[in-house]
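Structure incoming, see below.
In this view, the complex is presented without one of its protein chains, the others remaining in place.
Order of writing sets the labels: A, B and C. Residues in every chain begin at 1.
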Amino acid sequence: MSSFGRKLIGGVLAGVVMMGTVGCGSSNPLDSSSSQESDASTITIGSANFAESEILANMYVQALASHGIHAALKPDIGARDVYIAALKDGSIDLVPEYTGNLLQYFDKDSTAHSASDVYSELKKALPSKFAVLDQAKAEDSDSLNVTKSYSEQHHVTSIGDLSKINGLKIAAAPEFATRPYGITGLKQQYGVDATLIPINDGGGATTIKALLNGTVQMANINTTSPSIKTNNLVTLKDPLQMILPQRVIPLISKSAESDKVTSVLNEVQSKLTTQDLMTMNGESINDKESASAIAKHWLQTYKLV
Amino acid sequence: MEHGLGIAWKSVSKTYNDGTVAVNNVSVTADEHRTLALVGSSGSGKTTLLQMVNRMVTPNSGTVLIQGQDNQGMNPVTLRRSIGYVLQNGGLLPNKTVLDNIATVPVLQGTRRKDARVHALELLDEVGLEKSIQNRYPSELSGGQQQRVGVARALAANPEILLMDEPFAAVDPIVRRNLQDELLRLQSEIGKTIVFVTHDIDEAFYLGDKVALLRPGGTLAQVGTARELIDHPADSFVASFINAGCLRSELQ
Amino acid sequence: MNVFSQTLLWLGDASNWEGTGGISVRLVQHMQYSLATLAITCVIAIPLACYIGHFGRALFVIPVINALRALPTLGMLSALALIFGLGISAPMIVMVMFAIPPVLAATYSGIANVSQTTTHAMRAIGFSEWQILWNVELPTAFPAILGGIRSAFTQIIATWTVAAFLPVGGLGRFLIDGLAIRDYSQMLGASFLVIGLSIAVDVLMLIVQNTIERHSRYSQLTTQS
């Protein structure tokens, strides 16, 4: 039996096994999660793969639950492209989002800059299946930061100042490579050449370490993250407003929308401030509290629960 | 079916696909209710001949008649269930208890497990084993005990024919003598048609009503009673084979 | 399925092969990481297995090392990343940790099945421990060791794709980055490359194994017996 012959038959046998399992998998009765979704009363709330998103998702779930609406939580799904796909196929019904980034996701060449313009353009740009509720005052946007010493040494205070430096490395999530405010945006709008060092911690501890020990010169960190102040990093100014205003906003499938859900969540949105986000992020990163505990604590202080 | 015919090998031959000639044109008969001993050194085709009866081996030429009927025409599975088969290492199923081992063939034939077990208990007595070992596993028995269970299993379905492939070769001489005496006692009571394969000429003479001596290469040297072979050996091969055996028996 | 055509386009498009983030760079990186992991694994596992197999001491090490396989890859990667920080050391340690069990087990079984009677006889004739190990035990165990290395190597190549959870190079980069933006063609293309690489390595090792066995008469004897 020549070794090639064995390989061929082995491949065929593997293919048969693959097809068989995949086939029986698709007609598989054990489909616990979808049965859970099918009963209309439950609304499934997902979250992105970083702490703040998970806290907001817990907040919505607990707020709805206290008003008698049963809500299921699916945390830590992944980056925007993944949880939007999950929203499209009904795996989840709602997800906390940010106005600027969401607008740019659906409409790359929108020219809106102010928060209200972004909000109105966003509502227009949404696919028919989706809707957005009120935008909160609270804002958490991407921001490009350098260490204080680096800023003084290279006289860098705005993103534009970087265009003359080469061999720039920036630490950010993998999807930063293709985002309008990411590698592509830096090149097109500011003429800055930066190579991405992809770190999967949502601008967390490893990103900070990479910035402080010089592995990278720049890092994309959420403005509500306490680590900017604690490490007295310099957030670079964005004169061309490449990064749009990022107000917190619930993105919901129209199929799961109802007046009760809207009123409960909008009430939460009306109370949420940027400072709240900063304290809550601090509780998560420094005090290591769980997202559900942080959300409960916030809802209680505003007597929403 | 005519009686009195037992088993007849009609000029059977067998060559294995690697070219070795196991049996070369042998014709011999095993009389009913009598014991035929097939004896010869290894490679003389004695086991191959034995395995032609329950069609574990199919001859290239020639036929095997069981009570006058060609065994090729019978369904192999039902044929094997109607023939008792005792192997050298007992051939017991390690995953079944002694009782279940003995009851295997009757259960295969459709007897209810409970009745088969009752009959198996009786067989334990017949082959001289205590009832206390009925729930033990083969790995917990001594060589001699395993062989006795092997014989009991072969007798369980009350077959007309009993095939024994060097069943006592693996036990020490004292236990072997006991087993041989047990077999003679059983044979005198139940009178089966037994085909007994051995490489030990003494055992053949002791157990066989008729002895067939086979030469290496699978040809028949001589067939006859023990007395005929000892008094009138057909050729020098038979004589030397017997003398080697007798020398040992005089020393005992 | 149009995703297959997109994947073939991605694989065919020359521009994807160039540049620091290109396929060729990452393919080379992937092989470098895998070869380095395999080298370190062998340097640790084979001598350790020789010691245990030959002297029969520290036998408890075998089950302990096999228990390493129960640890989740992703967990060890993130835990060690927090200790060793960025760079290659954290994923390398994890990959070596998962590659040691197959090589150790294969080498140990290769050496252990050299019968005690032979080693005892050689000791009686006057062979030193080292000579016994070098002249008899290792040559006999050689086919088993090669088998262990072969299975470890394919496992290393596949597991390095998960290591791309941390900021390292290699083909896994396409998978993790592709996952974030749901770029099917990049992911499928990279997985074809990984499967192709592991099968190519498997066949290569098979050929090496056969040629070595055909030439060294001694190991031929032992494998036949």
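Assume a contact is a pair of C-beta atoms (placed from the backbone, for glycine too) under 8 Å apart; a residue touches a chain by one contact, two chains touch by 3 or more.
Definition applied: contacts and distances are computed from a predicted model.
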Original post:
Given the options "Ribose import ATP-binding protein RbsA", "Hydrogenase expression/formation protein (HUPF/HYPC)", "Phosphoribosylformylglycinamidine synthase subunit PurQ" or "ABC transporter permease", which would UniProt use as the protein name of the unshown chain?
Top reply: "ABC transporter permease"
Original post:
Who does the absent chain touch among those shown?
Top reply: A, B, C
Original post:
Which one touches the absent chain: B:Val26, B:Met52, B:Leu92 or B:Leu162?
Top reply: B:Leu92
Subject >> Options C:Leu59, C:Leu74 or C:Ile207, residue touching the unrepresented chain >> reply: C:Leu74
Subject >> Interface with the undisplayed chain - residues on chain C >> reply: 1, 3, 67, 69-79, 81-83, 151, 154-155, 157-158, 161-162, 165, 172, 175-176, 179, 182, 184, 187-188, 190-191, 194-195, 198-199, 202
Subject >> Absent-chain interface as seen on chain A, which is shown >> reply: 1, 6-11, 13-14, 17-18, 20-22, 25-26, 28, 30-34, 46, 49-51, 54, 74-78, 82-83, 85-86, 89-92, 200-202, 204-206, 284-285, 288-290, 292-293
Subject >> Residues in chain B touching the chain absent from view >> reply: 54, 56, 77-81, 85, 87, 89, 91-96, 104-105, 108, 128-130, 133, 136-142, 144-145, 148, 153, 175, 178
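Just so we're on the same page, only the chains that are shown with their structure count from here on.
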Subject >> Graph class of chain-chain contacts, one of line, ring, star, complete, other >> reply: other
Subject >> Chain with minimal offset from the mean of all protein Cα atoms >> reply: C
Original post:
Where's the contact count highest, between which chains?
Top reply: A-C
**OP:** Go ahead and note the Å separation of the Cα centroids belonging to chain A and chain C.
**Re:** 37
Subject >> Distance between chain centroids, defined by C-alpha means - chain B, chain C (Å) >> reply: 55
**OP:** Please give the residue numbers of chain C that touch chain A in the complex, ascending.
**Re:** 20, 81-82, 85-87, 165-167, 173, 176-177, 179-182, 199, 203, 206
Subject >> For the chain A and chain C complex, residues of the former touching the latter >> reply: 3, 7, 78-79, 81-82, 85, 171, 173-175, 177-178, 195, 197-200, 205-206, 209-210, 213, 215
